[in-house]
Structures are given as structure tokens and as C-alpha cells.
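Notes for the one structure printed next.
Omission of a single protein chain aside, the complex is shown with its protein chains in their original locations.
After this line comes chain A, so read on.
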Amino acid sequence: MIAEIGHFALVLALCVAMVQATVPLIGAARGRASWMAVAGAASALQFLFIAVAFAALTNAFVTSDFSVMNVAQNSHTDKPLLYKVAGVWGNHEGSLLLWITILALFGFAVTLFGGNLPPGLKARALAVQAMIAVGFLLFILLTSNPFARVEPPPFNGSGLNPMLQDPGLAFHPPMLYLGYVGFSMAFSFAIAALLEGRVDAAWARWVRPWTLAAWVFLTGGIILGSWWAYYTLGWGGWWYWDPVENASFMPWLAGTALLHSAVVVEKRDALKSWTILLAIVAFGLSLLGTFLVRSGVLTSVHAFATDPARGVFILLLLVLAVGGSFALYAVRAPAMKMGGLFSPISREGSLLLNNVLMATGAATVLLGTLYPLIADALNLGKVSVGPPFFNAVFLPLMAPMVVVMAIGPMMAWKRGDLPGVLSRLKFVGAAALGVAMLVWFLQGGSSGPWWTGAGFALAVWLGLGTLVDLADRTRLIQAPAEAWGRAARLPRSFWGMVLAHLGVAVFIVGLTASSAWTTEHIQTQKIGETVMVGGFGVTLKSVDEVPGPNYTASRGSFEISRGGTVIDVMQPEKRTYRQPPRPTTTAAIRSGFLGDLYVVIGDPDPGKGGHVTRLYFNPCIPWLWAGALLLVIGGLISLADRRHRVGAPTRAGAVRGAKA
């Protein structure tokens, strides 16, 4: 019964969304305030209905209602409560429901917090938001009903893939979707701006925090996925350039570019049509990701069960949303007023350069991801594009970007002083060179890869360069006594930038070291046998059978010693889940400043006695997570900037309100 309520609520939400997609738009075109006002109530109602549907499905999972097919296929009474709830979005239908729930939440947020927005812009943006909702609600109701019943209901469910029963992965999809769907805000406002034919600082001030929020979630979601891959897949890797990973990375790149170009719109009233384009592209890539993952046009290690009918439907949605927006862009954007002019050597210029490199990076990833499909469609044969392509093409594109990242924030708006900035950075450059040489020396010259020096130099350049900028702005060297006060008065958005850029520097260290110097030992280890890995002695002490809530594990106990003294015990597990019966590995990881000791226990070796073990030393892996965390914290701090909360939208709203 509750499932039927959920289904019915979705139908009601569709009706509401249809009204919200049309009436406010007509109202905005004809200047009728009451028609425009429909959008607010409709967005609240739409959210309410979709939330009811989501609650109904969650209820079915929590109470293990196996008469609902989705629950029967993806859940089991044995499962811990967290994974029953996570099971809601651990499948195609449920994840779409989560997607649309978040979309409705964002729409409702516009109504809640957008009191100061010009009514025309708000009505149009909400209408666009509702159009997306209509598309996805139809998609759910016509092809992927999460509430379909099964007759007769099975005695128990077939269980969630044990690989997915993990706290990291339980929160990975919601974070990722908050990011993907969050870009719909920028998209809706971009379309609304195109319809209105104007983009101004007030527009950017509204769009920026939402884009930033989406970006924070997307960053968190992507890194959570990587972290999960790192500690559960048991091979010590964390990124594979798989189509599904790329599908989340492309919107991230476009979103990062959008974040930066929106700054230029807000501060300098320039780069408007480029920013609009990026807003469309960021959300378009999110939709494309959805299409690629669910249509079956590409093969991937972790795609959802695919179905051609769904593929056709999403493609139709994609063509309408993205094709339509680009067409609108082609018609309306040329008429938009050009903003402030700037010299190529300026803050704007460096932001634009970074933008172009980011966009090229996203295009490269897109090309690499789609190339197998292109080759197939043009009968060039079946090909696969793997990490070598991306590493060879994408990473060199990012290197100049990192160089500019240190210079850009030091430039003045409009016209910058490049020689002046470079002279402020001369010690940083020297330090970067010094570190590069040191790294080269420490790794034993050409016995390691050639690019490690370059990677570390970039990290030092960006990290120190950012700190020099911070020191200059607080006059840390000239007047250290007042530096603290100055630092406290710097805007939070500046602090956000500093932390995020430092995060990138830290991330580069982790990326470089872990890809260059990982050591791996695979062997059969007898009880009591010691293997040396990365300076640690790893001794297998025992292997025991340990019961878990819905699995049994063989748990290895390894004694870790350094210089003869025992410093730790590590206990990796190899779990066999009951439902569905599938083995998974849980690595034991001991993180340190210099890197992770990563221990995986395998099957017993009947021939020799003992167990197969895989021991890795992964240098600087924690730096990756730390860097990503700094990015997220930087984003959050920037989000807390006063400007995003008060002031600006009111002013702009008052001015435009007077005109309307």
C-alpha cells in the first residue's frame, strides 16, 4: 500500500512539474506577477510529493517489503540498517529517484532562499528546473518504476552486491548526485538568463554559491569513490579512467571552470557568454554521464544494468536539454552585451587561460571516453582507450594550468604586472627547481620516472606561490605584528581560494609519488614468515575465521615492525558474504605521513602451506585525501563568505524589481 502511495505521489509530482514548467514561463513573458508566483508554490508541492515517494521507497527497503521487486532484487533481511537505506539508491530505479529528489530539493531551495531574486529570473529558472524534472519523472514512470510489485513475493531478497556494502560507498552516490544535480541550478539560471537576454553581476552572485555547493559535493563524492576503490578493490589503485569515473570527472572539470569564470562575471562583468556556455556544459556533462552509465553504449566495470529502451529515453532527454540549450545559446548569446574589457595579462586573462585549459582537459577526457564508440560507429574497429592515453594527454594539459594557478591570484584585475608578479615568485621558482633536483637525486636519477621532479616542482610552485600571496596580503614579512589582524579581515572567499589551491598542491604530491614509487610484493607467506616492504617488516602471525553480521571472514593478523621493534598489528580480511555469496577483500591500511602500508590477505596455498599475501607500500597516498579534503574545506569556507549570504542580491533585486 505504501509503495502505491509512493508511485501515486510521483504521478502527482509530474503533474505539478508540468504546471511549473509552463505557467511561470508564460507569466514571465507577459509580465503577469500572479502567473510567475505559481512557480514558488509548485516547487514546494513538487518537492513534497517527490519526498513522499522517496520516503515510501526507503520504507520498503527498511521494512524489507519483498513484494516490491526493487527491494527483492537488491536487499535482504540480513543486511545492516545502513545498507538497507543505502540500498535505496544502490540500483538504477532508486538512484534515479534520489536524483529527482535532489533536483526537487534544489528547486525548493530557490523558492526558500531566492526571495531577493528578480521575479522574472526566478520564475524562468524554476520553470527550467521543472522541465528537467518532467523529463526525469517521465523517465522513471515510463521505464524505471521503483515501485513495481512482484507476485508472489519471494521469501527473502537477493541482497546488495557485497562490494557496495561499505560506508564509503553508501554515501558516494548521494554526494555525487548533489554535485551533478547541483549544476542544474547554474544550468536553469543560465537558460533563464538567455531567455531574459541579460547576465549581470547579480546573476553571477546568485549562481556562484550554488555552483560552489554543487562543486563541493561533487569533489567529495568523487574522492569518496576513489577512496572506496582504494581500500576495497584490493589492488592499491584509486583511479582507473573508467568511463564511469570519467563521467563524474568531466562535470567536475567544467564545474571548476564555471566557478572561476563566474568570479569574472561577478567582479568585472566580463566573460558572460563563456560563463553561460560553461553552465550549460557542466550540467550537460552531468546528463551525459547519466546517459553513458545507463544506456549501455559503453562498457564499463561498474555500469548499472543496462537496457536499450532506457538508453533511447535518456538520449532523447539529453538531446532536448543540451541540444535545445545550445540552440538557444546560438540564437541569444551573440546579442548579449559584451562586458568590461581586459588585457590578456591580468587576473581575468589568467582565469580565462585556466578556463580554456580546464575546458580542453574536459574535452580530452570526453574524447577518450567516447573514442571507442566513435571508432565503432565509423567502422574503425573496436578499440579501448585506457590510462596511457589519459595520462599522456590530460596530465600535460594540467601542468601549465598549475603554473598559472600560482601567478593568477597575484595579478591585478584588468591589467596585471607580469614581471612584477614573477619577481615576487622568484624564490618560489628557485625552491621548485631545488626540490625537483632533490627528488631526482633521492630517487636515484633515471632509475625512477623522469616526471617525478616535474610533479614535485609544480606542487612546490603552487603551494609556496599561494603562501607567498597570502604572506604579501597580510604583510607578514613587513609588519608581522599586524599580520594576524589582516589575515582575519581577508574575505573568506580568499581563504577558500588559498586552501583549495594548497589542496591542489598537496594532491599533486600524492599523485606524483604514488604513481611513481609504489612497491608491490606478492608471495606465499607462511605463519611466522617476515617480508620487508617499504622499510617495514611484515610478519604473518595467524589467520582466523571471524563471523560478521552477514558474512564470514578469514582475518589475517600481521605484525608490523620497524628496526626490530613491533609497532602495530594489521588485520586485513577476506570476506565471503552469505547473500549474494561473493568474496570481497578488505585491505588493512596503515597510513603515515610518507605513505600507506597496504596489506591484503588471499587464499591459503595448499601446495606450500601458508597464505598468498599482497603487500604494498603506496607513498604519499594520504596526501591525495588530504588535498581533496582541503579542496572541500576551501569550497565550504568560500561558501560561508558574507557576500554570498547578504547584501548583493538585495541590491540587485531592488534595482531590477523597480524596473519590472
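Things worth noting here:
The rule we apply is simple: a contact is a pair of C-beta atoms (placed from the backbone, for glycine too) under 8 Å apart; a residue touches a chain by one contact, two chains touch by 3 or more; residues count from 1.
Assume contacts and distances are computed from a predicted model.
As stated in its UniProt record, the chain not included in the shown complex is "Thiol:disulfide interchange protein", which appears among "Sugar ABC transporter permease", "Ferredoxin", "2-oxoacid:acceptor oxidoreductase family protein" or "Thiol:disulfide interchange protein". When the full complex is taken into account, the listed residue touching the unshown chain is A:Gln523, out of A:Thr360, A:Gln523, A:Ser557 or A:Gln571. Considering A:Pro153, A:Gly168 or A:Gly311, the position touching the chain not shown turns out to be A:Gly311 (whole complex). Across A:Ala109, A:Leu395, A:Leu418 or A:Val612, the residue that sits in touch with the chain not pictured is A:Val612. Here the missing chain is touched by one residue of A:Gln46, A:Ser144, A:Gln165 or A:Ser273, and it is A:Ser273.
Touching residues on chain A toward the chain that is not drawn are 233, 235, 273, 277, 280-281, 284, 291, 295-299, 301, 308, 311-312, 315, 318-319, 322-323, 326-327, 329-330, 333-334, 370, 372-374, 376-377, 381-382, 384, 522-524, 583, 602-603, 605, 607, 612.
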